[in-house]
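A single protein chain has been removed from this complex, and every other one stays in its place.
All chains are identified by letter, namely A, B and C, in their written order; residue positions are counted from 1 within each chain.
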Amino acid sequence: MSQNNSYTLTVSCKDQSGLIAEITGCIAKTGGNILNLAQHTATDIGMFFCRISFADAETTPSFSENLFKQNFEKTAEKYNLNWHIFNNSVKKRVAVLVSKTSHCLYEILLKHADGALDCEIPVIISNHPDLAHIATSFHVPFYQVDPGKGKEAYEKDLNQILKDYKIDLVTLARYMQVLSGDFCREWHNKVINIHHGFLPAFQGAKPYHQAWKKGVKIIGATGHIATEDLDQGPIIFQDVIRVNDTQSIEQFVNLGKDVERRVFVEAIRRYLAHAVFFHDGRTFVIE
Amino acid sequence: MSQNNSYTLTVSCKDQSGLIAEITGCIAKTGGNILNLAQHTATDIGMFFCRISFADAETTPSFSENLFKQNFEKTAEKYNLNWHIFNNSVKKRVAVLVSKTSHCLYEILLKHADGALDCEIPVIISNHPDLAHIATSFHVPFYQVDPGKGKEAYEKDLNQILKDYKIDLVTLARYMQVLSGDFCREWHNKVINIHHGFLPAFQGAKPYHQAWKKGVKIIGATGHIATEDLDQGPIIFQDVIRVNDTQSIEQFVNLGKDVERRVFVEAIRRYLAHAVFFHDGRTFVIE
Amino acid sequence: MSQNNSYTLTVSCKDQSGLIAEITGCIAKTGGNILNLAQHTATDIGMFFCRISFADAETTPSFSENLFKQNFEKTAEKYNLNWHIFNNSVKKRVAVLVSKTSHCLYEILLKHADGALDCEIPVIISNHPDLAHIATSFHVPFYQVDPGKGKEAYEKDLNQILKDYKIDLVTLARYMQVLSGDFCREWHNKVINIHHGFLPAFQGAKPYHQAWKKGVKIIGATGHIATEDLDQGPIIFQDVIRVNDTQSIEQFVNLGKDVERRVFVEAIRRYLAHAVFFHDGRTFVIE
Partner (left out) sequence: MSQNNSYTLTVSCKDQSGLIAEITGCIAKTGGNILNLAQHTATDIGMFFCRISFADAETTPSFSENLFKQNFEKTAEKYNLNWHIFNNSVKKRVAVLVSKTSHCLYEILLKHADGALDCEIPVIISNHPDLAHIATSFHVPFYQVDPGKGKEAYEKDLNQILKDYKIDLVTLARYMQVLSGDFCREWHNKVINIHHGFLPAFQGAKPYHQAWKKGVKIIGATGHIATEDLDQGPIIFQDVIRVNDTQSIEQFVNLGKDVERRVFVEAIRRYLAHAVFFHDGRTFVIE
């Protein structure tokens, strides 16, 4: 999906007049040609969100990221912008944390191999040895970290691996360890979890059992940011599937897997596309 | 949808051997020809649910409902069956209770006029005068009942109208009065409510506000039996619609209306088709 | 949905550098504050599409549509833009053409009454008297035009009514007369039809019969621009519904109605939101 010399700029701030003209003017002046711009002002809360993809306009001189940053810094100060620029040729490094269940791990590896996820996957980490063979068959290093030594030591080991591999984003592919508040804060807005329920209903354990008992007619899954409050972090993507009352809990679990893996990868894709803005405990996905 | 001389038989009981052969044998022996049979044994809980539509087989003598009932009573005692037989030419009488919002009322009246709901709608009752003109234009008697006189007196009036009109099923089309426990018990499993949220998430008031604040990506509606525990009754049908983060709470409300009216009428359709079985606080919809 | 003093600007052209900066700069300079901007460059065909909603920025002097047009004309010439500006307080005038089937007519009238369609509906025209009572109950003038007098005379009458009512958009709500090539050309890209099939499959008559015979598992409807080639005009919106093999053709027809009315109104909503761009025989809906 990425192109040579293409960039994505994200901007959020309090809504003000003339923002887009100013921002897109900076891009044009430094030699960028906009390919896609999605902007939205949430008028209820007066917030401006904007995501711009642009390429080198092939004028002379060519677009310079450094020059743009210098110029844009003044605009950013004037309007008090929260902004980031990403060079799309620099791929994000994504770690996958797993336990014993394979469907989300397979999904991210297959989508990555197929070019549908614009990132690198340099490492897979688990608290169990069970899925090592999948890592091997996709030629990704696999680390087993032992939670038996206590959460603090365990997370120290985990953190070390993440840092060694220069990880930008941690993804929890049905990873069955609760992360500490310290870990979540250190990786603030950088840990994506898949919850096998349609949040905010069915928080906590065994959501499919809860759903069956309640006789719901639709089940779902939620891709969200992991926070200290379990299953309460900002939601990035959700999807559902219709179930019927001739289906058993076991069938709910199997049907749910399809939704989980789809939601897991789509949440990551949105994040990697820089389409996810965080504000006041929720996301705004603008693309 | 109904045909002359067609019948629906519903049976639920603890699972036992030979049930279907026995049941369908009774139908065949008394001159019925089965058109559609849906049966499911929920093995997790050992319960048997069965719904059979059949027509007069046009043998001589023709099918007799009374004769069938006499014969079937023995089978029912032997197997301890919970059963009902419905003559499909006798239409159920459905009351619609409304307040100020019109979309669910219009939906049930239009679907009924179009032959998509197999029932009669002899009366519309409201705690407000606002929607009287709709009742008028569809030639349905409209009653306004005053909640100002206290819940007991109010529900007495309500009950009188329901009885005068020989109502079989009460439907709450965005009706904004909470019904008492006494009323819900008297009309046990005979009051269908539309909740404008995806239960069990977003119970109570202003579910779309809750959903927007939480940043959910999908909103829904739930058609369920009204019980004393608000928004906790057995679920009959649910549906959802995808929302995006450029949409305001007001837009959620408008999008939600489409889901609500669809779910409201589909829940009623399932009920009228005798497809809804109640067991242990939930439904099993078998069709 | 519209606000006082809000505007929508649409621009399409061959892709060029600096377009958005130039366009949004014009808006900012003449006192507009952008609320929502959706832009997309279809790189496969090198086309730029952009839709901008903006409000008066409440600076002094306030935004002037005339001044903007004068300024923007230069930009438009320089870049060879195809552009339109719409004052959102000036509502489009939409005519509804019907025959005997009511579900699409009811849908547009109910959505309009509910504030979900940002337009006026000043007239309903039919080749049959059957639906006059619906027009009456919504207080919309109803005209019956007689196709028996020959297509030319018939369309002349039709055109006269459309002109008398200063109609901007003609909508065919299951209207069963084929419009002539002359009529379609005169109202180029201004006639929206609902086809009761998932185009390009099932063109022509009785699409549900075709679908049932083929044993398809999903049926759909298509909202598209009416052109001389029946059912071949650019597609604006489509939706589908899952069917199963226990359902009859009659049930397909009934299920299809729900999809048709939803698609019909959503296609109109997109058009009225100025989100539909036409290029090379297809649409690009950018919102």
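Note that a residue touches a chain if its C-beta (ideal position, glycine included) is under 8 Å from a C-beta of that chain, and two chains touch if they have at least 3 such contacts.
The structure displayed is predicted, hence computed values, not measured ones.
J.: Determine which one of B:Asn5, B:Thr41, B:Asn159 or B:Gln247 touches the chain that has been left out.
T.: B:Thr41
J.: Just the residue numbers, please: which parts of subunit C touch the chain that's not shown?
T.: 40, 42-44, 198-202, 212-218, 220, 234-240, 244-246, 248-249, 281-286
J.: Counting contacts across the full complex, list the positions on subunit B that touch the omitted chain.
T.: The missing chain touches subunit B at positions 15, 17-22, 24-25, 27-29, 33-41, 43, 57, 59.
J.: Since one chain has been left out of the picture, which residues of subunit A touch it in the full complex?
T.: 36, 102-103, 106, 110, 114-116, 137, 246, 254, 257-258, 262
Throughout what follows, only the chains that are shown with their structure count from here on.
J.: So with touch defined the way it is at the top, what topology do the chains form here? Options are line, ring, star, complete, other.
T.: Contact map by chain: complete.
J.: Which chain maximises the distance between its CA centroid and that of subunit A?
T.: Looking at centroid distances, B is the chain farthest away.
J.: Give, as an integer number of Å, the spacing between the C-alpha centres of subunit C and subunit A.
T.: That gives a centre separation of 36 Å.
J.: Averaging only over C-alpha atoms, locate the centres of subunit A and subunit B and give their separation in whole Å.
T.: 42
J.: Residues of subunit A touching 2+ other chains?
T.: Within subunit A, residues 40, 43 contact more than one other chain.
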